[in-house]
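The structure follows.
Note that this complex is displayed minus one protein chain, with the remaining chains in position.
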Amino acid sequence: MISSITLRVNYSETDQMGVVYHANYLIWFDRARTELMRETGLTYKELEQQGVFLAVSTVRIRYRAAARYDDLVLVRCWVRELASRRVTFGYAVDRAATGELLATGETSLVSLTHQHTLTRLPDHVLDLLKPIPDPVDL
Amino acid sequence: MISSITLRVNYSETDQMGVVYHANYLIWFDRARTELMRETGLTYKELEQQGVFLAVSTVRIRYRAAARYDDLVLVRCWVRELASRRVTFGYAVDRAATGELLATGETSLVSLTHQHTLTRLPDHVLDLLKPIPDPVDL
Amino acid sequence: MISSITLRVNYSETDQMGVVYHANYLIWFDRARTELMRETGLTYKELEQQGVFLAVSTVRIRYRAAARYDDLVLVRCWVRELASRRVTFGYAVDRAATGELLATGETSLVSLTHQHTLTRLPDHVLDLLKPIPDPVDL
Partner (left out) sequence: MISSITLRVNYSETDQMGVVYHANYLIWFDRARTELMRETGLTYKELEQQGVFLAVSTVRIRYRAAARYDDLVLVRCWVRELASRRVTFGYAVDRAATGELLATGETSLVSLTHQHTLTRLPDHVLDLLKPIPDPVDL
């Protein structure tokens, strides 16, 4: 499953170079990951209510072209890898109007208890998060 | 007591107009308020550990001149008004290099329990937060 | 005309009190104002391309109830007042699921040239921005 969301670049996301400030892509990744989980049938909110917290442990981003103010951007998200206590998501950001690839990335998240100790992902979660081949090179 | 902090404007705080995006001033106010409380002898962190949460209930800001990338800005904070369940802080932001007044503002915070219901500020907190006359017009 | 947008609260917008950090409402206001202008027929992006910049000069927000992670919030925006070099927008934020009013606010923006000096709003812009009575008390 690949989930995708469309976002409108807000003025707050630009910087004085006239492009989207690079840290904002991590927030876009988060929004896309949240919708991917919702589409699997278990929202991240529900997962936390079940006592499982996913904390970002690694991040990689490759910026290829700049997103600009008022652009519509398409953010795709999918599961790359799954282990008992870790899930890795892939991301691709395109400019919606042109299909131009703006950025790709990956985040790994580890499964924590409320006390912030590592814990196995519950089986029903492992069943929902199916890794797929990358649709684009990261 | 007037507390003051000096901040360096980061690239992330600018927007494509080449100035600091207006929402960042609320974060600067928060930083200055935190230091004011620390200087009174009770940090906000300790206040939360005592079960008292301060939630922002109103905000007013007047922007007078733009802060720019790499500027040093001086943020002053003081207590304007104090009631049993509410404290109002005033703020002034100056460009450090010139003393030019960039913005003034006010935030009111209400005192909440961990369950987010209104509660009286503890007496030892009321004793620490002494209102003073505004050093600048807001 | 009242414009409205629906936003999903992201994890990045929460703070350790478990609610949306107060500065984010200014970004929501910005998003709603951008869509209001788009609906009038002139986007803010086009306005900048015509050499007119709108800079926020005052802000007022009243927070009434907390928005929470994964909430859908509805942000309404309208023009409150219009003058030759200043336009004032009103805002109301509701929790979409319940209709509960979470916050109201107002921002005034002044019209600037590229050199950041005050300028009259062009007549075709004044014609588009029609003030209406507030739909809710601010």
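The letters A, B and C name the chains in turn, as written, and every chain counts its residues from 1.
In the analysis below, a contact is a pair of C-beta atoms (placed from the backbone, for glycine too) under 8 Å apart; a residue touches a chain by one contact, two chains touch by 3 or more.
Just so it is clear, the structure is predicted and the values come from calculations on it, not from any experiment.
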Per the touch definition above, residue among A:Thr6, A:Ser57 or A:Thr98 touching the missing chain: A:Ser57
Contacts of subunit A with the absent chain, listed as residue ranges: 17, 19, 22-24, 26-27, 30, 53, 55-63, 66, 116
For subunit C, the residues touching the chain missing from this view: 11-12, 14-19, 21, 23, 69
Where the unshown chain meets subunit B, residue by residue: 8, 10-12, 27, 30-31, 34, 43-45, 69-70
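Following the convention adopted for this analysis, only the chains that are shown with their structure count from here on.
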Centrality ranking, top chain (CA atoms only): C
Centroid-based (C-alpha) most distant chain relative to subunit B: A
Approximate Å spacing (C-alpha centroids) for the pair subunit A, subunit C: 28
Euclidean distance of C-alpha centroids - subunit A vs subunit B, Å: 33
Multi-partner residues of subunit A (at least 2 other chains): 11-12, 69
